[in-house]
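One chain of protein is taken out of this complex; the other chains stay put.
So, chain A:
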Amino acid sequence: MTLFSSLGDGYVRRALLEVVIVGVLCGAVGVHVVLRRLSFLTMALTHATFPGVVIATMLGLGLVLGAGLFGVLLVAVVAALTGPRGAEHGRETSSVTAVVLSGGFALGMALMSTQEGFSRDLTAFLVGSVLTVQPSDLVVSAVTTAVVLGVLAALRRELHLAAFDPDAFATAGYPARRLDLVLLLALEATVVTSLPAVGTIMAVALIVGPAATARLWCSRTATMTAMAIVVGVAAGVIGLTVSEQWNVAAGGAIVLSVAAFFVASLVLRSLPWSEPVAAAVARRKSAGRPTYSG
């Protein structure tokens, strides 16, 4: 295949490494997004981060640094307005989210239209350009992934309870708002990190898609996380392969792979024989030792 024959090129190797790292990160974070039904908020974060990217470029800051700083600001605003579970102060979360989404996007467009080479750069920001990933981007991605995975692993029990039963979490005396904030920051870090590879629009697909696919198959959060990571990485590698083979845009090919995984799973799971198979798998699991693991 073209991908393997072109692995001699540094930029292809970097691209492959980047999609693997981003696939792992997005898959793991996406599980929490899907379990807490934060897909729409994630969509808004990706779009509202867009002006941060543009401002960073205009000021000559690093893209990830600029977008990251802007993202932290954004998380503060979102947390103040809604909190991830939203509506605590009577605001309807999806409306706030929709306005933030379109407003942020419009700001990015407006800023960008003042620059030369408007449409070429726009495409890169919207759908990413994984083939131009720099070694420094790889380092940032790897470090972010390690930190975010570490936080998610350390707080996995609390995050699990908060997603499953937010009332019980709050009534047990946990600092619910602070945990929400941690998750929001992890999510924004993921969005910013995936920007160079897949762009603002595609990032949401890479975060939500693999986890939503895994949710269709898994009955434990641990297996769901593992499967989401596998799907995220697989979609990245397949997308890149397709892109190299047929000269399609890499970002588009990656997201189409994610979509293909999801649609195929949806179809397979809705087939009449799918439920008995799943039940049989569940029964086989039940026969094993019950695990009181967190």
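Keep in mind that, in the parts below, a residue touches a chain if its C-beta (ideal position, glycine included) is under 8 Å from a C-beta of that chain, and two chains touch if they have at least 3 such contacts; residues count from 1.
As a working rule, contacts and distances are computed from a predicted model.
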Leaving aside the chains on screen, match the unshown one to its UniProt name from "Membrane protein", "Imidazole glycerol phosphate synthase subunit HisF", "Metal ABC transporter ATP-binding protein" or "Acyl carrier protein". "Metal ABC transporter ATP-binding protein"
Residue touching the undisplayed chain, where the options are A:Leu17, A:Ala142, A:Ala170 or A:Ala259: A:Ala170
When the complex is taken as a whole, what residues of chain A touch the one chain not shown? 35, 154-155, 157-158, 160-161, 163-165, 167-168, 170-174, 215, 218-221, 223-224, 282, 285-286, 288-294
